[in-house]
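Every protein chain of the complex appears in place save one, which is left out.
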Amino acid sequence: MIAIIGCGNTNRSDDGVGIQVVKSLAAILADSKMPEVKLFDSGTAGIEVMFQARGMQQLIVIDACISNSEIGCIFEVPGEELIVEKEPSFNLHDFRWQHALFAGRKIYKDDFPKDITVYLIEAGNVDFGLELSPQVQKSMQRVVEIILAKLRDKKHTNATTNNSISIKKGKIYLSQEIYNKYFAGSNSAALIDWQGQLLLMPVVSEAQGGLLIKVINSRGDRVVDAVDVLRRLQLSEDACYDCAAQWSTEMAGLLLSIPIAKPSGSVNA
Amino acid sequence: MANLLWLQGGACSGNTMSFLNAEEPSACDLVTDFGINILWHPSLGVELGDNLKELLNDCLSGKTKLDIFVFEGSVVNAPNGTGQWNRFAGRPMKDWVAELSNVADFVVAIGDCATYGGIPAMAPNPSESTGLQFLKRNHGGFLGKDFKSKAGLPVINIPGCPAHPDWVTQILVAVATGRAGDLSLDQFQRPKTFFQSFTQTGCTRNIHFAYKVSTTEFGQRNGCLFYDLGCRGPMTHSPCNRILWNRQSSKTRAGMPCLGCTEPEFPFFDLAPGTVFKTQTVMGVPKEMPPGLDKMRYIKLTAAAKAASPAWAEEDMFVI
Partner (left out) sequence: MSKVETLDISPVGRVEGDLDVRVDIEDGIVTNAWTQAELFRGFEIILKGKDPQAGLVVTPRACGICGASHLTCAAWALDTAWQTEVPRNAILARNLGQLVETIQSLPRHHYGLFMIDMINKNYKHSKYYEMAVERWAPFTGKNYEIGVTISGRPVEIYALLGGQWPHSSFMVPGGVMCSPTLTDITRAWSIMEHFRKNWLEPIWLGCSLERYEEIRTYEDFLNWMEEKEEHANSDLAMYWKMCCDIGLDKYGQGLGKYVTWGYMPHEDKYQKPTIDTRNQSIWMPSGVYDAKTDRHQLMSQGFAREDVAHAWYEESNKPTHPFDRTTNPIANNKTDFDGGKYTWATAVLHAQEGHLEAGPLARQLVYGGKHMEGWQYSDPLVLDMYKKMGGASVALRHFARMHEVKAVYRKIEHCLREFRLSEPFYKKPVEKDGRGWGATEAARGALCHWVEVEGGKIKNYQIIAPTTWNVGPRSAQGERGPIEEALIGIPIKDSRDPVEVGHVARSFDSCLVCTVHAHDAKTGQELARFRTT
């Protein structure tokens, strides 16, 4: 499921642009039957982002920004870039969404979206007022279009794959459901670079080796730390890849489609 | 909620330090997510003096349930079996160990010293050290070979000098989540998940092993460390090259020969002169071979490998 959250103060003109995006989307999606999308107006309560995003696979945050750029500029920023830990202070008002993302990851761990995109729109006027500047109004509509296009793609991929698996910091995350469905009983897996895809095969006998499938939380989600294999494939360690996964009966393993930067054809025992 | 108590005998804290490097789950995750309640740990405990004695006595009396008893380090029996050389909270550590092992649901030995006696138990074993249920290869150790903890399992041994944090956390998770029954242990009571495959499994130097290209001196990026530098990777059971250390590398990958530290004989040959970082050979053939190989097969294998080895195998393939 995907959460789309608008942030900002609608009483301060352009500062409310994120809320406007969400409102427009709500109007458009009202009868489009997209139950996998959750829209939320977080306003100035940054901490709410944490609670609203919990359990989602994907998160989109929209906010205004003041970066001395041209008014109306749109920035599409991966969440990784903006997440920061809350500096200590004595009130909760300055607990912003970027802190909420940090806290959410910390607290909810795998139950918090790994795929986070933030749309920032450069504000022109943040004085008291309810109207957006013309440039910001335009950008607002543009962001709505971008997000709609994204949702359409998402719908398309969802239809053709049955699972999604994320790869982050050299680790492959398997939900408890996927583990139980395909890997139940195995403590290790072999990871093979196979015809431009990654093949993750459960290993049955301990003596065969393989990468350890670690239990990482009480729910029973697993992780396979394959840092050296993924490094060899030149996957960025900072990026998060969401990849479609499909069980291949022929290969007796889970096929992961990810953009492989440099095929190497070798096997990790 | 599972109560865990971690004590150290003749130890260097290396396993504790290794454990603190754990990630996913981290030591903190074990507490916050898996509900492991660390009653006390020498590096993390808050209690001092009398408060600690009270805590230990509460475990013994059953007032506090002791689910997991983790022991790191050797059991010191010197002098003359009294254990006075390693006292803890007012009495010999070995007495605490004996009594706590009897009240704990599970007993886990972490590291070589707790498993086999390790380095302190090397001849002449001045501290009369032993592991919890083994002394080197001999079954028995401090608790005796018939020992079973309250849950009916022998001591779960996680050897290694130190043990890798993932080996430790995954076993603690299994125990804390009631899946200890799924653990299958080998003859040294090591979890098979980790100790069935060899250290060599996954080593980046395997290709050089196959073509018998030797690393003849330290500091070479190429070659296999088995032929000249005494690497025990092919004979040692551990997952060091498939569960990387500090998520980066392994000794053999970096160029340091495996010392075989998950096996009961470590340190091998009692570090006799001429045995350190040198392959022991008889007429050019290693005295110890990968399991299942004999001298004839070894000679056939290496002769064929050498003959078949392509030119590039001798060239530096890990370029700067």
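As written, the chains take the letters A and B, and residue 1 is the first residue of each chain.
Throughout what follows, a contact is a pair of C-beta atoms (placed from the backbone, for glycine too) under 8 Å apart; a residue touches a chain by one contact, two chains touch by 3 or more.
Note that this is a predicted model, so its numbers are computed, not measured.
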Which residue of B:F71, B:F88, B:F147 or B:W167 touches the chain not shown here: B:F88
Contact partner of the left-out chain, one of B:L52, B:L185 or B:A305: B:L52
Interface residues of chain B (partner: the chain not displayed): 8, 10-18, 20-23, 26-28, 31-32, 38, 40, 42-52, 76-81, 84-90, 119-120, 122-128, 161-162, 217-221, 240, 244-257, 259, 261, 267, 270-277, 318-320
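Following the convention adopted for this analysis, only the chains that are shown with their structure count from here on.
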Mean-CA-position distance for chain B and chain A (Å): 39
Complex interface listing, chain A residues touching chain B: 109, 170-171, 187-188, 205-212, 214-218, 223, 225, 227-228, 268-269
Chain A-touching residues of chain B, taken from the complex the two chains share: 24-25, 29, 33-35, 166, 169-170, 173-174, 177, 184, 192-198, 201-202, 206, 239, 241-244, 247-248
